[in-house]
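The complex appears here minus one protein chain, its other protein chains still in place.
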Amino acid sequence: MIASIIVYGLVNSAILALIAIGFSLTFGISGVANFAYGGFYLFSGYLTWMLLKYLGLPFGLAIPIAVLATGLLGFLTYWVILLRVRGIVLSEVIATFALGVGMLEFFRWKGFVTYEFTLPYFAKGTVMIAGVPLDYQRLIIIGIGLALVLFLCLFTHHTRIGLSFRGIAQNERTAISLGIESDWTAALSLALGSALAAVAAIAILPLGIISINVGYDVLLIAVAVGIIGGLESVAGILVGSLILGYAQVITGMYLAPEWTMVVYLAAIVVVLAIKPSGLFGKFKELEERV
Amino acid sequence: MKLFWRVVGRWFLVILALFLLFAGISAAEEPIVIGVPTALGSIEGRDGWMAIQMAVEEINAKGGVLVGGKRRPLKAYSIDTREHEPGIPVHDALTAVEKLILEKKPHAIVLGAFRSEILLASMDLIAKYKLPYICSIAMTPVFQKKILQNYDQYKYMFRNCLNAVYLVKYLGQVMGFIGKEFGFNRAYLIVQDTLWAKATGKGLQKWYEKNGWRVVGFDAYPLGATDFSSSLIKVRAKKAQVVVPIFDMPQSGILLKQARSMKVPALLCGFISPVAPENAWQVFEGEVEGMVNFIFEIGPLPVKAVPKSVAFNRNFGKRWGEEARVRLSGHGPGPTYDAVYIMADAIERAGSLDPDAIVKALEKTDMMGVVGRIRFGKDHQAVYGLDPKEAAIGCAFQWKKPGVRVPVFPEIVAEGKIELPPYMK
Partner (left out) sequence: MRYRKERLDRGIKARCEDIFALSSWREILYLLLPRAVPVLGLLVFPLLKGVVGLYWEKVLVITCAIGLLALSWDLMASVGLVSLGQALFFGAGAYIAGALNQAFGLSPLITIPMGTLGGALFCTLLLFPVLRLRGVYFAIVTLILPLLFGRVIETTKVLGGTEGMSGLSPLPGIWFELYVPVVALLIALFGFRRLINEDYGLVLQGIRDNDRAVMSGAINIYKFKAQAVFMAGVVGAFSGAFMTHYYQFVGIPAFALDYSILPLTCAVLGGVGSFAGPTLGAFILVPLSEVLRAFGTLRVVFYSAILIICVVGLPEGVFHYIQRKYHQFERLVEVE
């Protein structure tokens, strides 16, 4: 049993981390709210499904197309919607949240709700780890999760573009006076975040079906991981997802499966009440509470 | 961009003002109106609505319904209550039902509520409007209790689909067979957190305890849950031999996928709604092999011993196309199709559209339908049993290579026997 908990806890944490990365990149690191995250996540899933089913494209071609398309959608979202309300965080949140809900309900209206909507596995087969069967797909997810977290860390600390993402969040005026084009950088961060959402979707959705509730849950998960770990820090994503992932699996095993959903909701409330910046966030005392 | 948004904002106000000038729609006069307020987005609702339209067309083609000397056509109107979605407020669904009643003024309601909670909540509404109502999806036994307790108020409501009590009886008999044949005695119940599924689970648990089985686990998952691994890990750890899933949400297909990918060595026997239709073999790429699933009322599964079910299946394919036919859900289409015929038959026997007369005629119903022989008990529930010549039947089938659903229960209609799936041999 213990081996199962450790292995499945790791898988769960990897899934949570993968989901949270795109959101943290835009909201945590660049300071641009993208609460339409759930909508983009599902959008990429449905797009891939449609490319595979109706156009018959091979998997290897469909994935890059879907990722690029979602990135493009994120880019456009910035220019069309967020540009006018940039800086007023609450309006950004409301506008993008409405966009996300609109996209999700649009998919629901189109009838994308039955079990026929699934994405194929990357590879089929199972491997035994310490007596616990783990299928290749989940193993791949752990791999992708680790790789992306590492990539994010290096990207935001050592490349020009990554550093400019952090720059516009820290102090926009200074960034502009240093020659960083704030609007383009923000749009790029939104695009990259959406593309990461697409990668997460394509890796994780084969485990289940593409259903509308996943869209709502994904946003909550991303917010939970971000808040627990601290919105601006990459180490925060790692630690936050580990904590949440194991907490979920343990409550599922020892309490009852219904409580897993309550865990991350309660975690958000508790963390926000005690230390809003999370575990690794910079202590922006005056910014977040009076 | 700024100017664009301002223009959009202004024009939006104009369009909004125009929109507000639209009024509602009026009702129809001559035909006999049948109302269908249900969750049209669910597979049971979607297929049920298609079955109703098919039945209405068939009856109208034969000239309509004879009432008081005149032949009048049937007309069916539907409204989507969206009640299968988690988090839809009950009042939203009830408002939709009331809107249908007030606008289209139906003489009867067919198909009815999808969720048991909505069915119970709408009983008072239906009693107020005195509408004969045949429910074909919601399965809670509390429905019958309320009718018996308050007959005069709730007598307009009937149900002709399977209910949780009968499902438990069927499940119990299948389990008895499995216990005798393979010597199994450890079961794990995984149910959906809704009225009918929990009632079924608890009833089955009692059966198990009376018959010498051990129930090593009982988990309930809320609507919309997508991860069942914690239960499956426990199934493996406690060495359960039979897993009984009871779900009607589409995400329950994930349970099957996870069970297969985690290589859980147990026989799956219960109801997972995505596994019931004919195309499940392709959708799940053969992973459904060996699962014993229930079809609550025959029709979506053609049973050779009941020719009307075979005819229904074939006609459905002719009317709506092959793709719709292989997607027929395992619960709802059969009795829904029958319900239109039952209602038409009752109206003809009553000779009028007076609700009380129709109710009396419905209580005396005795006809052969797609699901077998249809009769209502004193609690207005259709009687289900094991012989299609005596009562209505549901049936259990097992998925076998090369992708066929083989009916295995009840014995009278069985075309094969339950075998252990290949991964358990």
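For clarity, chains are labelled A and B in written order, and residue numbers in each chain start from 1.
What we mean here is this: a contact is a pair of C-beta atoms (placed from the backbone, for glycine too) under 8 Å apart; a residue touches a chain by one contact, two chains touch by 3 or more.
Just so it is clear, the structure is predicted and the values come from calculations on it, not from any experiment.
When you scan B:Gly9, B:Gly183 or B:Gly212 for touch with the missing chain, the hit is B:Gly9.
Checked against the full complex, the candidates A:Pro64, A:Gly87 or A:Gly102 give a single residue touching the omitted chain, namely A:Gly102. Touching the missing chain, out of B:Val67, B:Leu120 or B:Val383, is residue B:Leu120.
By the touch criterion stated above, the residues of subunit B touching the omitted chain are 5-6, 8-9, 12-13, 16, 19-20, 22, 24, 40-41, 79-80, 82, 87-92, 94-96, 98-99, 102-103, 116-117, 120-121, 124, 193-195, 222. With the whole complex as reference, residues 33, 81, 84-85, 89-91, 93-95, 97-99, 101-102, 105-106, 108-109, 216, 220, 223, 227, 256, 258-259, 261-262, 265-266, 268-269, 272-273, 276, 287-290 of subunit A touch the missing chain.
In the analysis below, only the chains that are shown with their structure count from here on.
Chain centres here are Cα averages; for subunit A and subunit B they lie 37 Å apart. Contact residues on subunit A toward subunit B in their complex (touch as defined above): 1, 4-5, 8, 12, 79-80, 83-84, 108, 111, 113-116, 118, 126, 133, 135, 137, 207-209, 211-214, 217, 249, 252-253, 256-258, 260-261.
Contact residues on subunit B toward subunit A in their complex (touch as defined above): 1-2, 5, 41, 43, 85-86, 193, 219-222, 224-231, 233-234, 236-237, 250-251, 253-254, 257-258, 261-263, 274, 279, 283, 327.
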